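A single protein chain has been removed from this complex, and every other one stays in its place.
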Amino acid sequence: MAPMELILELTLMPLVAFLVGMMMVLMMRRIAAKIQRRVGPPLLQPLYDIVKLHSKRTQVSHGLIHDIGIIMAMGGYIAAETLLPVPGMNGIAEKGGIITLLYLMMIPSLGLALGVGQCANPNGSIGIARALTAMLAYDIPLVIVIFGVAYAAGTTNLVDIIAQQQAGGFAAWGAVEMPLLAIAGLIAMHASLGKQPFEIYIAPAEIATGPMVEMSGKYLGGLFVMQCFQLYTTSVLYVSLFLGGGSTWFDFLLKSFLVLAIPVSIAYLFPRYRTEDLLRLMWKWPVMLGLIGVAFVL
Amino acid sequence: MTFTPLDELLLFSGATLLVALILGRGLAAGWMVTILYGGQLLTLIKMAALGYSDTIIHASISFEIMGQSLSWRFDALSWFFALITVASALLSSWFSCGEWERSFKQQGGNVWLYHSAMALNVFTMLILLASGDLLSLFIGWELVSWAGFLLMAMAGGVATRAAMRYITYAMAGGMAVFGGIALVYVAAGSLQYEAILTAVDQMSSTQLWMLVVMFGGGFGVKMGLLPFHLWQAPAYAETPGPGSAFLGAISSRMGLFAILLVLVKLFGIVNIDSLKIPFTLIDARDLLAWIAVFTIILPTFTAMKQNDARHLLAWHGIGQGGYMLLGVVVADAMGGAGGLLHVFNHATYQAALFMAVTAVIHRTGTSDLNKLGGLVVRMPLSFMVLLVGIIGLAGLPPMNGFVSKWLVYRSLLNEGMPLLFLAAVIGTLGTILSVYKLIHNIFLGQLRIEHEQVKEAPWSMMIPMLILAAIIFITGLFPGIPLAWVASVQEVIGLPATDYTLGGVESVSGSLDMIWVIGVLFAGFGIGAVIFYSAGRSKRVHQLDNYAGGHFLSADVRYQYSDNFYAGLMHLIGGWYRSSFLWLEKSVTSLVDFFSLVMQGLYRRANAEFYLLSTALFVIAWVVI
Partner (left out) sequence: MNEHLVLTIALPLLGAFLLPIIMRSSLAMGVWIGPVILGYGCWILANLWLHGNEQPFSIAIGGFAPPLGINLYVDAMALLFAFATQLLGLIFWPFRLDQDTPKRQALMLLLVASSTGLALSGDLFNLYVFYELVAVSTFGLIAASSSSAAYVATIRYLILSGIGSVLTLFGIALIYAQTGTLNLAHLAQLAPDQLNNDLGLAAFLAILIGIGVKAELFPVNTWVPEVYATAASRLSAFLAGLVSKLSMLIILRLLLLIFHQPEATQVILILGILGVISGEFAAWRAKDMRRMLAFSSIGQLGVIFIAVALPDERGVLAVLALSLHHMLIKSGLFMLADHWGGSLERLRGIATTSPLAAGLFVLFALSLVGMPPLPGFWAKFTLITELAGQTDPLYMIGLLVFLLATVIEASYLFRVAAKMYQTKPTDIVRSNSPDSGSLSLTTASLFGAGLIAATVMVSPLGDGLQAIAVQAQDVDLYIQTVLQQPLGEGQ
């Protein structure tokens, strides 16, 4: 591949991710509005929000690490997008593979955790403690799922995994071949988004929105950007693993939005779990499903 | 007579020990010893060809004692471990020079003993690494055990108790190995490696089982494998700062070295694989793998509950040993490479972490995680080193720990071992939780009043820490550098060598190129920074200018979340900490105590022998007549 082309891909992939991510945020809000019988925000509302947050006048910083944390939170996802193939663009997916992607996706959480820590607010720290606990909860089924898929495909290379599914048609889709893993993956994915009923680390009524308690202006803006990326990455990863990726942009986006619509719709119907209930739930059903699924794969 | 490079190395090391013994009380002793470690490192570098090829360098001395010949030599395996040993000794010793030494002396520490014990440890480790037959291996093994004891016990008090516990475990391990050596000697008729290699093929599976248990158990004690792990954390944690950095970096890896040499190279993974456990589906190799993953999980989650930074790190040291064994036991190209590479990586970040914590102790006088906080504004460089270290320990990109763990995961994936894979990942997740607690409780959150005047660690301590941080990052960026050595080690111990590139590994089932991954990661950070800084200027506020639910904060309000950090998690899993191993250890101790009581009672009974003798007399008389 020509270097120029690669650089173009590496630039475009995060950009696309950002745009699609903003649309996903919009969709999320619209679904919430529908469920709550509201009208919902206009098309460009996410963009307005980001711009607004970044141009606020009061920007309270608690120190350098606070800043760096936000940068890491955004930068980690920007990097992760280049490992996630989209139709026509593979970026450096072949140089990393799915395990690397999984671990790169932890970098933003780490950055956020550092930044929040620097804020010296116990609410934030409790939020991070809960967020990390939640990660421990949902990553276990997620890892089982990823093991199953990668083992079935015989590779950790996402490009190959997608190519195999597309070559076999609908019958070769991960969701068809490994339905149990697909279900487990969906639950784990839902939890990883941190939406209700799994929003233990935001919990506005308990810990004053946890990690976000000391965030203002562009700090919150950074987190907003991060959320766009997070929605995008999660749903695209799921699509790549189980729904054959996207051969064209149309079906790629369609699948991604549909996949995301499921947890988001569920989210607004439920209240919040307690931390230990989240752990118990995550370690019981999806793990069981995942392990049975893996047993079929082996 | 000409000296081989190995002779030079051993002589240099012996000279270091002598200098420490003779001049260790002097003013510049630390610097002298450090320079000598540097010399050892140079001699090692002279032997660098070992790291890239399958050659052997012999020592000129050898002995013939009671029909046993003893010889010493270096190959890629020894060289790899020796490099880590000497480098960590060099940096730990450097770290201890100057300010740390002075404050240690002020607190009543014995600097002479510290330098001598360190030099002795390095010397004995090199002897162990150079062993050319099983007997010299055992000699080295015992020497290392006792040298370690010296370093661990020197702080007195709690440290001595921990060291006592260590030496009991180490003795038990040593005796298991001793018994194993006797069995090998009988089976092979010699203790030379070649003879054993040929004899292994003729051994019955019972024999091999016994040997695997005795050697595996014996060496496993030093590695802190379950269930022999209890001694390690307190013993390492209570050692004086730089000493704990050194021990944490390499000491327990001597166990892995011996396992590699005896179990993997001499007995062969294939032979171990053929040892089935009756009535179950698993064999000896699976057993080792499961021991390895339990060694990963349990100590890691124990670490999470520690409230002392040094203990937390030491517990992680045990857990990380599990990854090394796991990789080696999986024994394909990637697993072996991952396990071995992790030895190197772990040494770098563990030393850096212990040093950073020691720097904090040096400045604040405590390592209690509930008595620190907010130090990042006072000790930013130490924070950075600790951050680099914990990213390495947690195995996240872009640090080197990620690469070795990635290789281990990949090998488990390739070989289709989902449960082991899952367990390995659980260990990593637990590590992430635990290290965040570490960095948060020391450096983040609220700065305490008593620490407002704290200064950054002195440069004599800072430079070795920064060097280590640089190594952690560079070997994360170019894992090919250590992977080249690892590949030669793999060849020497008879495992398939991995196909490495400068940036990672090449494989049909998914490659890794860290140069690209780190490249895009930093590009991402760059873009993030551009977005962030292009927005308006932020205002720096005091830490007390904080949301407190309507209250006003003042300097004497404690506004830090540190104790019982993962309360929600502990709600669920708190009950799973049963301290079963502690209970086991206690029961063994009480059992010995009970037997001891019984035996003393036996000897105290005045007339027992009288009755016995008269009975004997009557019986014999009756027989005769």
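Should a chain be cited, it is by its letter among A and B, assigned in written order, with residues numbered from 1 in that chain.
FYI, a contact is a pair of C-beta atoms (placed from the backbone, for glycine too) under 8 Å apart; a residue touches a chain by one contact, two chains touch by 3 or more.
No experiment lies behind these values; they were computed from the predicted model shown.
S.K.: Since one chain is left out of the picture, which of the remaining chains does it touch in the full complex?
M.R.: The chain that is not shown touches these displayed chains: B.
S.K.: Tell me which residue among B:G98, B:G179, B:G416 or B:P458 touches the hidden chain in the full complex.
M.R.: Here the residue in touch with the unshown chain is B:G179.
S.K.: Give the residue, chosen from B:L23, B:I139 or B:V213, that touches the chain omitted from the document.
M.R.: Per the contact definition at the top, the residue touching the missing chain is B:I139.
S.K.: Going by the contact rule already stated, which one of B:A153, B:L208, B:L261 or B:V329 would touch the omitted chain in the full complex?
M.R.: The one listed residue touching the chain not shown is B:A153.
S.K.: Out of B:L27, B:M66 or B:I449, which is the one that touches the chain we can't see?
M.R.: In the complete complex, the chain left out is touched by residue B:M66.
S.K.: Please identify, in ascending order, the residues of chain B that touch the omitted chain?
M.R.: Residues 63-66, 68, 108, 135, 138-139, 142-143, 146, 149, 153, 156-157, 160, 163-164, 167-168, 171-172, 175-176, 178-179, 181-183, 185-186, 592-593, 595-600, 602-603, 605-606, 608-610, 612-614, 616-617, 620-621, 623-624 of chain B touch the chain absent from view.
The criterion applied here is as follows: only the chains that are shown with their structure count from here on.
S.K.: Could you put a whole-Å number on the gap between the CA centroids of chain A and chain B?
M.R.: 36
S.K.: For the complex, which residues does chain B have touching chain A?
M.R.: Spelled out, the residues of chain B in touch with chain A are 374, 376-377, 380, 383, 387, 391, 395-397, 402, 406, 409-410, 413, 416, 418, 421-422, 425-426, 429-430, 432-433, 436-437, 439-440, 443-447, 503-504, 508-513, 516-517, 520-529, 531-532, 534-541, 543, 545-549, 559-561, 565-569, 571-573.
S.K.: In the complex formed with chain B, which residues of chain A make contact?
M.R.: Touching chain B from chain A are residues 10, 14, 54-65, 67, 70-80, 82-83, 92, 94-100, 103-104, 106-107, 110, 113-114, 117-123, 125-126, 128-130, 132-133, 135-136, 139-140, 143-144, 147-148, 150-151, 154-157, 160, 200, 208, 213-214, 217-219, 221-222, 225, 274-276, 279-280, 291, 294, 298.
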